[in-house]
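For this depiction, one protein chain was excluded, whereas all remaining protein chains were kept in their positions.
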Amino acid sequence: MDLRFTAEERAFRAEVRDFIEANLPPETRQRMIEGRVPTKAQTVAWQRILNARGWAVPDWPEEHGGTGWTAVQRYIFREELQQTPAPQPLGFNTNMIGPIIIAYGTEAQKQHFLPRIRNIDDWWCQGFSEPGAGSDLASLKTRAVRDGDHYVVDGQKTWTTYAQHADWIFCLVRTNPQAVKRQEGISFLLIDMRSPGITVRPIITIDGGHEVNEVFFDNVRVPVSNLVGEENRGWDCAKLLLGHERTGAARVGVSKERLRRLKFMAGEATENGRPLIEQQRIREKIVGIEVELKALEMTVLRVLAGGRRAGESRQADPASSILKLRGSEIAQSITELMMEVAGPYGLAAPGDADAEGSNAPELMPDWARSAAPLYFNWRKLSIFGGTNEIQRQIMAKAFMGL
Amino acid sequence: MDLRFTAEERAFRAEVRDFIEANLPPETRQRMIEGRVPTKAQTVAWQRILNARGWAVPDWPEEHGGTGWTAVQRYIFREELQQTPAPQPLGFNTNMIGPIIIAYGTEAQKQHFLPRIRNIDDWWCQGFSEPGAGSDLASLKTRAVRDGDHYVVDGQKTWTTYAQHADWIFCLVRTNPQAVKRQEGISFLLIDMRSPGITVRPIITIDGGHEVNEVFFDNVRVPVSNLVGEENRGWDCAKLLLGHERTGAARVGVSKERLRRLKFMAGEATENGRPLIEQQRIREKIVGIEVELKALEMTVLRVLAGGRRAGESRQADPASSILKLRGSEIAQSITELMMEVAGPYGLAAPGDADAEGSNAPELMPDWARSAAPLYFNWRKLSIFGGTNEIQRQIMAKAFMGL
Amino acid sequence: MDFDLTEEQRLLQSNLRRLLADHYGFNRRANYQAEAPGWSRAMWGRYAELGLLGLPFAEADGGFGGGPVETMLVAEALGEVLALEPWLSTVVLGGGLLRHGGDAALRQRMVPAIAAGEALLAFAQAEPQSRYSLSDITTTARRDGDGWVLEGRKSVVLHGDTADWLLVTARCAGARHDRGGIGVFLLRGDAPGVLRQGYSMVDGQRGAEITLSAARAEAVLGEAEDGLALVERVVDEAMAALAAEAVGTMSALHAMTLDYLKTRKQFGAPIGSFQVLQHRASDMMVALEQARSMAMYATMMLDEPAAARRAALSAVKVQIGRSARLIGQQAVQMHGGIGIATEYAAGHAFKRLAAIDTTFGDADHHLRALAAEVSTAA
Partner (left out) sequence: MDFDLTEEQRLLQSNLRRLLADHYGFNRRANYQAEAPGWSRAMWGRYAELGLLGLPFAEADGGFGGGPVETMLVAEALGEVLALEPWLSTVVLGGGLLRHGGDAALRQRMVPAIAAGEALLAFAQAEPQSRYSLSDITTTARRDGDGWVLEGRKSVVLHGDTADWLLVTARCAGARHDRGGIGVFLLRGDAPGVLRQGYSMVDGQRGAEITLSAARAEAVLGEAEDGLALVERVVDEAMAALAAEAVGTMSALHAMTLDYLKTRKQFGAPIGSFQVLQHRASDMMVALEQARSMAMYATMMLDEPAAARRAALSAVKVQIGRSARLIGQQAVQMHGGIGIATEYAAGHAFKRLAAIDTTFGDADHHLRALAAEVSTAA
């Protein structure tokens, strides 16, 4: 047992860090340091820089553009992106639709889509959740009826992240309403967002941001060639995503970067003329989170090492749930503390963290602006991607036999 | 709305306090300050002092020795006992079997038992819980079979507090195993602990104390005259105890006294030569508990005032559950903090808080002795008397309609 | 000891609740917020008609002689609907400074206009560097003939953008942190030298940054160089009102959550049938009742001597902050996605609760303040 990174791994980390430092546009980095989501243009530009370097899709098989890195290298790469901070590869493209097309797509689908996915020539979004089907995904109702060489899709998706940016959406749709088990009778379709009959309606979140949407399908015609896998077997494709990215949900690098930012803020904010960071209580709170994060980081490393030993299982395992739970709780606790540090100015923060034309007076300190919006926005971390309640349920049922 | 005590109530409090100061044996008080349970002799002696003053059973009807006090006066009386601290009236006698005999007993039972209960001429214990019937009381199995003018009782009770001191036990027993509803077919019996066939087996708790016992019944003959209420209607008697004492579970006075003790300990314990109470963090923890306790105290007063308005309802209500939940959590948090303040000497505490011949060296400071035993022992507060989980369930089902 | 309301108090409560039920549904509120000035002038008129705006003032000054209990009832009802109007600024903060610090002439000049809904007040207390300290004041007041001229910067002034009158703390003497030398000055909101930058705050309330450049005060409240005790008293009254408002908001949020638990279905059953969510709803109820008790305690302690009053209000703020965080976060969590969508009420209540915690010092700030006062005598 040797829990240190090898010399090769440390060298790899330095190489990644140097590349990011040299190539990441400073305004992208600054925007992220301030706690704001990068623009679509910034995300795309950075992904293309990575793609040019051959680092667009480290997790993919080498034949499709993957890097052939070890799990540890891939972890280091992601952590360096998070810590800088730099935009991470667009998950819908690289972690979701890419691997699904690789596993289940036709040769034609692979040829056409994969290069475009890698380079974000197409921006993808995910059409899984529906108004009545959140945690209980299998109860989805959006229907696709075969009509010649097309499916005709009717229904509604919701919580669709970045549908407003998207060129394509991958959807779970019900093709056989008579199926005995609800998971059967579901198919996996790729749908061009420019298709007639698609309407995107923004959902503005309480931080004022626009990340999620409702997507309505009204008689949308989708070529049968856009079916992935077999008809009525779309659940298999969806299951592939379970536990695919086991360590990402921990968001260790992101939380490290946010803690750095938090300390910066606590150095700027003052009380009775002294920086808050000098107060023992604030320091204890910060350190308390750092301890939890260190433990989570070690847990991630154990999972990585274990995964390497056990082969790259795609089954859900307790680790994914543990990492999701702790990762979201830790991230949320950082935003709570940011809100506390921002103090009165936290209340005066702009209503829309991403609005270029914020209504906040220029007199207001920059460092306080994003505290409240981030606190509000990150409540989503314990809701989306499988609520924390669902994670606890998975652990109890699947791994403790309760 | 006037949330202050009246002049009469304040005068009453002074009267109670003066009486306790003048009459409570100092060694009883000192033992309780040290966090130890008073001995049987101390409890009995104090109850007899109260009885001589006419204050033995404030909650009872005046015809049976009650004081005729208002709910607020009764609250003040109990709080003063708790704050001194002085032994509280033996609950099994005054809050449980007394009111049940008053409500359901025969005239002969009243004549014989009530004066003895008041004066603890008989020490009573409660035979409800069984090994398989804790939170689910109605599943009890101890049987009583009619044989002439006796019942013959066989079975086992457990978690029987102070059975080792008891002269009598009041029991729920199954008299009709064929009853459709499990709550039917249960009867309420008074059993002399000296009856042949009764065996008491101590359960030593992890603090080393002996408070609870198993009580075995092997062919125990109980005169039919010791039946309370109707045969097979014993559940009615048991239900009387639900919500009877709505504000006692908050233990506000006890927690106030323990906080005072905690501050004393934090003044004695030192670090780097300075008392712990000077440390900001310890102070914040103490103050944090005081805030919660103040809120609980105000909640108790609201309940008292509400109860007076609504009449003395004996139904369970959300207040009882709230008070039990917060009361136990606050009390437990005080013991956690005592353990923290005691520090290394907390580990060296005697194994048996109540043992007269403790094995702890005399070199050890007195104030550290009871911290660990009390922390361990008071885990029971969230278990006994309806677990905190059961309290949450009651609130959700009965008062929120979930 | 008596927790009952008088007949008049009950009437006030039910009249106000009826008014709000008729005019302050969630969609209406969204409209009020969207249009200038960010709240409803029509509602303001109705509050005046109902007697809300003159309520805590003495009858001799043109008010209705209400006390802390009346203020608590109003705050709670306004909290239930997340009302946006400048009631706290005008009636509790500005009005409180007038009541406790204004002389009879000033009161009799101002109160009738306030009661009639014709004068809006704002309390310009905080400064960019002051955080929660009431005595960290760098804005200066300099005598100039009969009057005073103010110079400085005031920050996050609640409803400072629309106020007709500003009540401004400024230093007449002493160094930056001194408790002495602080005065409370009355200025017209549109006086020369007053520059106001208004904005919408995270919870939809309005705030303003205010720069004072040789701005001339109309009057000074109380002793010009000894205003801190006045400020502390009024801030304590505002914290009591905020506690009651928070109780109203928490209570509405809890009810909303129960409603959602009973109607929203997943896995074929209402999610309220899941035990984990049931118990969490119970914990929310406990937190709510503890907060409610402390809001009453606040009300009861307002007339106590300053040291006891301040300690009590700090304790109240700690409990309100803790309860608000638990209830706010859990309500959002149990609502799932719609808990963080602006189209639904739950997220707005969550945000208002977070803002209340921060206003005049969050739970941790007040915990530290209380801890500093613990006796260290053995």
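Think of it as A, B and C in the order they're written, each chain with its own count starting at 1.
As a working rule, a residue touches a chain if its C-beta (ideal position, glycine included) is under 8 Å from a C-beta of that chain, and two chains touch if they have at least 3 such contacts.
Note that the structure is predicted; figures quoted are calculated from it, not measured.
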The omitted chain touches A, B, C
Which of A:115, A:223, A:275 or A:385 touches the missing chain? It is A:275
Filtering A:24, A:133 or A:325 for touch with the omitted chain leaves A:325
Where B:53, B:281 or B:397 are the choices, the one touching the absent chain is B:281
Touch rule applied to subunit B and the missing chain gives residues 129, 132, 134-136, 139, 158-159, 203-208, 212, 269-273, 281, 336, 339-340, 343-351, 359-361, 363-365, 372-373, 375-377, 379-380, 382-384, 387-389, 392
Across the whole complex, the chain not displayed is touched by subunit C residues 274-276, 279
Across the whole complex, the chain not displayed is touched by subunit A residues 1-6, 9, 72, 263-264, 267-268, 275, 277-278, 280, 283-284, 286-288, 290-292, 294-296, 298-299, 301-302, 304-306, 309, 318, 321-322, 325-326, 389, 391-393, 395-397, 399-402
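Going forward, only the chains that are shown with their structure count from here on.
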Outermost chain relative to subunit C, judged by CA means, is B
Nearest to the mean of all protein Cα atoms is the Cα centre of chain C
In whole angstrom, the CA-centroid distance of subunit A from subunit C equals 38
Per the C-alpha centroid definition, the whole-Å distance linking subunit A and subunit B comes out as 53
Taking each chain's centre as the mean of its CA atoms, subunit B sits from subunit C at a distance in Å of 43
Listed in rising order, subunit A residues that touch 2 or more other chains are 281
Residues of subunit C that touch at least two other chains are 277, 368
